[in-house]
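Of the protein chains in this complex, one is absent; all others appear in place.
The chains carry the letters A, B and C, assigned in the order they are written, with residues numbered from 1 in each.
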Amino acid sequence: MPVTTQDLLTCLHRMAEVIEANREYLTALDAAIGDADHGINMDRGFKAALKRLPPVEDKDAGTILKTVGVALVSTVGGAGGPLYGTAFMQAGTVLGGKYELEPQDVLAALDAALQGVVMRGKANLGDKTMVDALTPAVNALREALQNGANIADALEQAALAAEQGMKDTIPMLAKKGRASYLGERSIGHQDPGATSTYLLLRVMADVAREKYG
Amino acid sequence: MPVTTQDLLTCLHRMAEVIEANREYLTALDAAIGDADHGINMDRGFKAALKRLPPVEDKDAGTILKTVGVALVSTVGGAGGPLYGTAFMQAGTVLGGKYELEPQDVLAALDAALQGVVMRGKANLGDKTMVDALTPAVNALREALQNGANIADALEQAALAAEQGMKDTIPMLAKKGRASYLGERSIGHQDPGATSTYLLLRVMADVAREKYG
Amino acid sequence: MKKLINRPEDVVKEELEGIALAFPDMVKVHFDPNFIYRADAPVRGKVAVISGGGSGHEPMHGGFVGVGMLDAACPGQVFTSPTPDQMLEAAKMVDGGAGVLYIVKNYTGDVMNFEMAADMARAEGLRVLNILIDDDVAVKDSLYTAGRRGVGTTVLAEKICGAAAERGYDLRRVADLCRRVNINGRSMGMALTPCTVPMAGKPTFELAEDEMEVGIGIHGEPGRERMKLKTADEITEMLAISIIEDPEYRRTVREFDEEKGEWVDVELVDPPFRRGDRVLAFVNSMGGTPDIELPIIYRKLHEICEKKGLIIVRRLIGRYITSLEMQGCSITLLRMDDEMIDLWDAPVKTPGLRWGI
Partner (left out) sequence: MKKLINRPEDVVKEELEGIALAFPDMVKVHFDPNFIYRADAPVRGKVAVISGGGSGHEPMHGGFVGVGMLDAACPGQVFTSPTPDQMLEAAKMVDGGAGVLYIVKNYTGDVMNFEMAADMARAEGLRVLNILIDDDVAVKDSLYTAGRRGVGTTVLAEKICGAAAERGYDLRRVADLCRRVNINGRSMGMALTPCTVPMAGKPTFELAEDEMEVGIGIHGEPGRERMKLKTADEITEMLAISIIEDPEYRRTVREFDEEKGEWVDVELVDPPFRRGDRVLAFVNSMGGTPDIELPIIYRKLHEICEKKGLIIVRRLIGRYITSLEMQGCSITLLRMDDEMIDLWDAPVKTPGLRWGI
């Protein structure tokens, strides 16, 4: 059973809810090694994105994701805005014209999102950024699908990998973004961007499980 | 035995010590209903006055007191500077040329000091200022001397009256100086200027008792 | 106490040393007694305008010394009136032969010290007049208090009188103008936080996290009233309405009468604001307020003035008369006539206020 644009919309609404619920948490993480705005920014962005969804709700997945990406770019600001905005826009590009998504489409979209983030931010694995959560998630998704997992199980693997990736940022010394200015003092703190990335993947896995698990 | 200029110098040195010892106390009183500088200002002034004494130590009481008054005017600032400065200068004026002071000279000097403060500051009794400590002190001194007390006992009466006058400022509503801006909120606090006036009179009484008591 | 200072007792001295090095094209500094004066003083034939007061209100007054504003400023210790010898020596240094105006904020200490200084200066043959600024509507009556404090209007009077002196007004005219500015200006202030005098080492008062002081002066003293914290709009409304609806204010002040050769009591009357008045709107930071908050205050003040029929013809927004790091603001409204507007617009070149030059 392919994923529908309705599932995608459900997913986006739930992402907005989860981001709102974790607003203070993400901001507190950012206060420790950044500038205390990541949760606030993401929340503002997802709220704005939801507002722009109604006119495109019956459009293809690509249009929906690009709409979200553009909304994030124009309302989040900071590093998160261009990075998540680019991620959603790139994902939208590979899903142009599609109303039903096969597991491979989901993988292609998430992979495009990752490439977008790397293209925009030039972070390497281990730099203590969202890339450290997104990269293992995409890898886990690819592997699970190769091993014949259904979309729900595969996204669960991706979310678990993102969670592990997020936790792995704790001992890292930041080399990109604001946290890099702290040098050694960045060690011991979990990266806020990696955390928001995990939260979004957790939503995807949950929605998939509820529907297809 | 008349009071000598040596006694006067002892008195001035002790006044400087007492003001220094009560610097924080006077400042704290001023913080409650003023601007938290009375102790700091008085301490700066008396320290400066002591520095200017050596060249006039062998001069008459009038010269010594005027030197202190000028020093206070030019280093204390605030309301305290002109008020105490004028007090010492006026006291100096009535003691011009004198090297030995009879009890009546002491009374005349203190009375002149009071007149100077009133002339300069236009405060009435009950306005919650130094006048509320100085006025009863001068009255008590006059009365004690009329009743035949020696200078030590008479100054003790003056100091006790100043102390009572100082305490009596607590329930008063301030009508002069900074404290007047507080309106009702000035009630319940002891006036810093009345307190420093009492402290100076206490020194005079103590020095007189040690020598003539 | 956290401050960017060395020893607390050296703060004013080192500040003055820094000012001398920092603005050599505008001012010079004299030490013992301390005063800041115009680099090109004395200006021959020009009335010299001098002010002074405790330090800790920067840029006032030292930051307003320069072409088109003050000829000299006498800084006292932090929040403590300067002494007569400073005022006297400053007058002697900058007098250009046309006399000296002392602009004095109405605080007991400032008033008494400037009166002594004026007497001493006259004894040395100078012509000196003192004009008081007493514009703080938080002080209601003058009978049971030391009278209204001098606050925001002081800055405006220094600018306008400085421009007048620069234009060649004689001493009497500059003094009359200063009095006119004073009776047309009204102010009120509030504080979110106290401040710490370096020599005292601890805050001048304590405020709970949800409290503010309303009707403060500029010396870190507690205000007229302690209230629960309100929004910027509510605070602005409270201050602005207190100013705009303040009734006629009468009091006597002491001025020196040159004909009689003595100090006399003069009755002054501040007329209340009326619809159609043209005003300068001045939003002042108490020092520690982030600059992002001042336009928020101005926004509401603008709305209220419009509603009350006051026409804002000039504005001043920023930190001009401060209380160290105190957070809070004050509002001043000055009713202006054509002459005042013209003098306000005249060029000024000081470390703290500059335009047209």
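Here is the rule we go by: contacts are C-beta pairs under 8 Å (C-beta built on N, C-alpha and C of every residue); 3 or more make two chains touch, one makes a residue touch a chain.
Only a predicted model underlies this, so the values are computations on that prediction, with no experimental measurement involved.
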item	value
Visible chains in contact with the missing one	A, C
Option from A:Leu9, A:Ala36 or A:Ile187 whose C-beta touches the chain left out	A:Ala36
Residue in contact with the excluded chain [from C:Asn34, C:Asn106, C:Thr153 or C:Thr193]	C:Thr193
Among C:Glu15, C:Asp71, C:Glu166 or C:Asp246, the residue in touch with the chain that has been omitted	C:Glu15
Touching residues on subunit A - with respect to the absent chain	27, 31, 33-37, 40-41, 44, 73-83, 120-121, 173, 175-178, 180-183, 185
On subunit C, residues whose C-beta touches the chain left out of the figure	2-6, 11-12, 14-19, 21-23, 55-56, 58-59, 63, 78, 192-193, 195, 209, 212, 229, 231-233, 235, 287-299, 302, 315, 317, 319, 322, 324-325, 327-329, 349, 351, 354-357
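Quick note on the criterion: only the chains that are shown with their structure count from here on.
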item	value
Identity of the chain that, by mean CA position, is farthest from subunit B	A
Cα-centroid distance, subunit A relative to subunit C, in whole angstrom	56
Separation of subunit B from subunit C, taking each centre as the mean of its C-alpha atoms, in whole Å	32
Interface hub residues of subunit A, defined as touching at least two other chains	none
